[in-house]
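Here we show just some of the chains, and they stay where they sit in the whole.
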């Protein structure tokens, strides 16, 4: 059984680590301050609550330092990047740095807006513990198509963990790479499901020294919950509440049974 | 079978057109940029995703032109009309005009706020492809009670399509009028259901030259989905996810069987 600071030496141990971290998240009621987009705030909060954590969400610049100081981890999501969020994010990142709290960057739709891309690059220069992105966002940030090699190289260049999500999730630290194969296509039909999953990444980075493994374990948890939820859902509408129920009730043994990683 | 640019000559063909446009929306993954109110953002995104489209939602003034340029259609909803939205909307409308993208205006609660009414009038002067409103909003904008004749006259005066929603939806272009009788009272007990339906109107205007028919077809799709969802729902809470499931799974033949228009 891994302890929180023991790294797994083999991807086959990741599901057990994921279960261990989920139980700790519940026991310690991990707090995540999420500066996230308007469509993601409710689901992000509900997913963290379902998992056993405690969310906070303010984007008011004068408040984010206080909230970040009280939190165990910070999530910075660049969706709906309005004036308050632009002013709040650098303050929250600075507070996380000063207090040695892990933080995670989610550069939503960065390929769609030059001003957002520039802002994302300045965030990335502050070295998030994890960068979670999809192929389009990765290409905009790195200037290259997403391949295992380009993801690994970008992680090395940026000295961060890159968690590239897609049909298979790749999590790379510049040297090692973990691949998570859990998940379900309905997850792409619910707005902000990826954003909310990134909040789990943030929570797990507060519980485990290896951000590579923490990120992979969090994506595995949400992916397994999604697969199980999809069995009972009749579409994307019922999928969302059933996924939250599944996450709330998820047992570590289920993660070991269903987790697929390499 | 109508093609996308063929107008229907008879209201009885509208359900088939609605099915055709829904299939095209799915095949082409139509993108809608929605500047919409805070309570509508999540449902609007989820309804578009359930229908097969791709939503974006930023209201940041410096970003809306980029997002509108990438989208196939623009939705402008005046709920929760804060400073960012006031600054963003004219820019988005100008971009839609310059790029010849259709856009739809939803003047939520315009009867409740003089400053919002003035803003709505300036938007209307830019000639949206469709104005979607209810009776109260219509009365505030036009100065007249909503009747088939006053709706037709206002559409003619404003040189736009007016889609007046209510127990029966009236869609008028100043000359012709289509009436849609689908829908269910539970739709009024879910916040932003009408706002989200208007996003479907925007998506369909990107797929069909006649904005009159596109608007009517979109209201028919959401109305039929609402009727079917209401059979299995036990109240407004379960109605919303079931409606999204229904829309996700909706077959054109169901629209032909259930569509009621004249």
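Letters are used for the chains, namely A and B, taken in the order the chains are written, and counting of residues starts over at 1 for each.
Keep this in mind: a contact is a pair of C-beta atoms (placed from the backbone, for glycine too) under 8 Å apart; a residue touches a chain by one contact, two chains touch by 3 or more.
Everything quoted here is computed from the prediction, not taken from an experiment.
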item	value
Complete-assembly copy number [criterion: all chains share one sequence; 2 shown]	3
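One rule holds in what follows: only the chains that are shown with their structure count from here on.
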item	value
Distance from the mean Cα position of chain B to that of chain A, given in whole angstrom	34
List of chain A residues in touch with chain B within their complex	37-39, 42-43, 79-83, 109, 112-116, 188-192, 233-238, 240-241
In the complex, chain B residues that touch chain A	38, 41-42, 45-46, 49-50, 55-60, 62-63, 66-67, 70, 84, 240-249
